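Below is a structure I'd like to ask you about.
A single protein chain has been omitted; all remaining protein chains appear in their positions.
Chains: A and B, in written order; residue numbering restarts at 1 for each.
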Amino acid sequence: MKAAVKKELPGKIFIGAMLVILYLPILVLAFYSFTTSANIGSVHGFSMDNYVNLFSNEELRSMIFGTVLLAFGSSLLAAALGTLGAIGAFYSRKAARGVIGGLNEVPVINADVVTGFSVCIMLVVVLGIDKNTFVPLVIGHVVLSAPFVYLSVTPKLKQMDSSLYEAAMDLGATPRQALTKVVLPQIQPGIVSGFALAVTLSLDDYFIASYTKPATFDTISTYVVNATKGSQTEIKTALWALSTLIFLIVVLAVVLMNLRGGKEEADFED
Amino acid sequence: MDQNARSEHFLEIKSLCRTFEDGFMAVDNFSLTIKQGEFVTFLGPSGCGKTTTLRMLAGFDMPSSGEILLNGKDITKLPPNERPINTVFQRYALFPHLNIFDNIAFGLKLKKLPRAEIVRKVKKALEMVDLEGFESRTVQTLSGGQQQRIAIARAIVNEPQILLLDEPLGALDLKMRKEMQLELKSMHDKLGITFIYVTHDQEEALTMSDKIVVMSEGKIQQVGEPEDIYNEPKNAFVADFIGDSNIFNGIMTGKYKVRFCGAEFTCVDDVENGTMVEAVLRPEDIEITPPDEGIIQGEVSSVVFKGVHYEITVLSGKNELVIQSTRKAQVGSRVGLSVDPEGIHIMIAESMLNKFEVGVKNGFRLDFLDGVPDFDITSLLPGSRMDGGTLLDAHGDEVAPETLRVIVTIKPEDITMSDDEEAGMVKGHIVNMIYKGDHYRYIVRSDDDEDFIVRDEDLWNMNDYVSLVIPRDSLQFALKK
Partner (left out) sequence: MGVFRFSRKQLGIPYAVFLICFVAAPLLVIIYYAFTNGEGRFTLGNMTGFFTSPYTIGTLAYSFAIAVVTTCVCLLLAYPIAYILARSRWKSKSVVIVMFVMPMWINFTLRITALKELLTMIEGNLAFHPFLNTIIGMTYDFLPFMILPMYTTLLKLDQSLLEAAADLGANPFQIFLKVTLPLSVPGIISGVVMVFLPSMTNYVVLDMLYNSTYIMGSLIGSYFSAYDWHNGSMIALILLFIILVFTLVTDRYADEDTGNRGGALL
């Protein structure tokens, strides 16, 4: 036993070092977000100014709100389209399923720059849709995330016992009732994780937004990139606060998810 | 229609056929009439079309042709939710996201019954399957046997006119299965509704059914009560599939006299003298006697203890007989064997010859096995002759090749099987095999979908891919009139 522990030690040190490197920038930034310092390295006094700025600056507030609204709105659309697409394709003939599945792969493997550029050319240049209508932006984000909903729902459909649908019909359900009362509840975990993935993809996106967004609108990504180029110290340090907040939210979400997952596991073992 | 006639023709299935998209004919001309309240079992090996037939009755699958009448009303094209028929699925198909109450109440809620009535009916259904108080349990906490009962409760709570059961006991262990067989039977008696049961287990079918439908390769082989099916199998397939059987080729040698295994036996079937027959002997009907008292003699080649009885194999000449006896025998000892006349069941032999009707191609080559070498069409048409490239008949008139049909006959014993794919000109899979005492009779389905009957003394396996060596000399030709 002791030998095994000794053997694992270098591994543990390596893993630990990598985690430190991975989190060091975020944690250092988090530390300085609570100071008045504008540059990392020079310590000034403790301050919540950056957090106050983050919520009092109208521009920052609407940018955050807009990003979140876009993420949830486009993800709802993506979840609906992707789920229906997955169900439809699953019960279609092989050829139709192949076409949908193949096209679905395109945005998944394509570089985001190319996806954003091509959607913009199609909608704005060819069809002449005004970027200010937000239509190109929303469609762009749905193109980005719906394929992932499709990919997370399809395995659930495959895992589902195919006779469940027949059993529902056998007990008197119409096709629509069989779908809503049996199939949807069965694939619900896939829809939920697909939706969550769509939200994170939309929140993380820079390229699609930068090609399709209205000039006066910014997502967190486009805003941060612009701010890097600018020289407004106040905005720069307020973004440190934003980064720290998002980090805390992610940590909280992961901890809650693990607690819930752990509890379910414990319930199951009873 | 009066009540009696209605219940006699409760469910009528007329010439039902189902051909799948890939051309496979799963169900071939299935016709059956079922009485109200009957317990009917579709019995057959996997792939025989029994489940497809059941799915068409439930409405999950649409027949390619034929019709289904329930109480005289055509329900062939009715979707499953509009049929007064419920199904117990093979793997239960309980809804994992609903608890037991909601599973059973699923159909009742769709019918929008009042809540109190739903609660009452669910309770009654749970009592019926001996699972009182299980309402709030989840599906995952139930054992296989319990899930099975819930699946039955969920179906019968809707008070269907017909209950379909698709191998419902297949996933249970032996002991549980025996228990459920009896319970299902008593449930059938209590409910009084028609049960249609699908299984590949002949013992299950014999135990439970009022009527058994034996199926093979999409076709009905025999319909009858369990005793009839067991005692009077109509053909070698049924005899082989139902219970263990010894089947021998034989010939009728007089009134109530049949000769097989090198001896003459007395039987109770009156079949014309000289008819080629197959004799079926159930293992329990063969009696072991001292050597000189038996009709035939043989040497015990193996004895296996099976609990209630011994399974004894006796070699008599080239024939092997399996016998079930409560008394042990000594391996290597000589014994006599005798059978009561009632223990011998005679079936008139199915065609034991391979017969193929083939067309004639240009140049008067046979459209068979990539052409037959040295085939002379003039030998089949008396007085005919070849003149250049044309065939002239006895009157000197020209005969076009496409008007001719030739019957090619091959004896099963002339064909030899080889596992060297290049050895013969026909390749195919073994789709059927029956042991005939001293040899096996195989049916080999060629890649062109022709069935060849082959007699071979060696044991091959089902689905083996074999090549058939057919000597040119063994082919016999006749012109179809």
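By our rule, a contact is a pair of C-beta atoms (placed from the backbone, for glycine too) under 8 Å apart; a residue touches a chain by one contact, two chains touch by 3 or more.
Predicted model only: the values in this text are computed from it and were never measured.
Along chain A, the points of touch with the absent chain fall at residues 8, 11, 14-15, 18-19, 22-26, 28-29, 32, 39-41, 81-82, 84-89, 91-92, 96, 99-100, 103-114, 117-123, 125-126, 139, 142-143, 146-148, 150-152, 169, 175-176, 179, 193, 197, 200, 203-204, 206-207, 210-211, 220-221, 224-225, 228-229, 239-240, 242-243, 246-247, 250-251, 253-254, 258.
Heads up, the rule we're going with is that only the chains that are shown with their structure count from here on.
Chain B meets chain A in the complex at residues 58-60, 79-81, 85-87, 89-91, 93-97, 106-107, 110-111, 154-155, 158. For chain A in complex with chain B, the touching residues are 161, 163-164, 166-175, 177-178, 181-182, 185-186, 188.
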